[in-house]
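In what follows, a structure is listed as structure tokens, so that the remarks can point back to it.
All protein chains but one are shown at their positions in the complex.
On to chain A.
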């Protein structure tokens, strides 16, 4: 992580696109908010009649609010995308998980092996005794 790695072209582009998406969304939020505030001031002279102007302002405000919400959801999507990207491409952590898993399984394996070995030793010793007993007995 500390050493900057050279990423392939596509990954680089993807990361850049994430960055631009972030900037765009934030910008869109800010701009829309500013515009809404400006609209609320209501200081603009137009050729339109007041009522029409009011209607237009209302509509514009709604649209801008919806835009802000959209930008927010887009940011959420971006977060989820980045999470997904991190999960899928975070090879160091995956390697760590694999190493941990393999270590776990190896210890389990040795444990099982040891248990099996001791079991085998016990059983073979017992089997020897039992065989001895069986073949020496009359009842076969």
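Remarks
Operating definition for what follows: contacts are C-beta pairs under 8 Å (C-beta built on N, C-alpha and C of every residue); 3 or more make two chains touch, one makes a residue touch a chain; residues count from 1.
In this section, contacts and distances are computed from a predicted model.
The complex appears with one chain absent; UniProt names that chain "Mediator of RNA polymerase II transcription subunit 17" among the candidates "Rab GTPase", "Elongator complex protein 4", "Signal peptidase complex subunit 3" or "Mediator of RNA polymerase II transcription subunit 17".
Touch with the chain omitted from the figure is made, among A:19, A:103 or A:120, by A:120. Interface note: of A:15, A:87 or A:112, the residue touching the hidden chain in the full complex is A:87. Residue-level contact of chain A with the missing chain is found at 36, 39-40, 42, 49-51, 54, 57-58, 61-62, 64-66, 68-69, 72-73, 76, 80, 83-85, 87-88, 94, 97-98, 101, 120-121, 123-124, 127-128, 131-132, 135-136, 138, 140.
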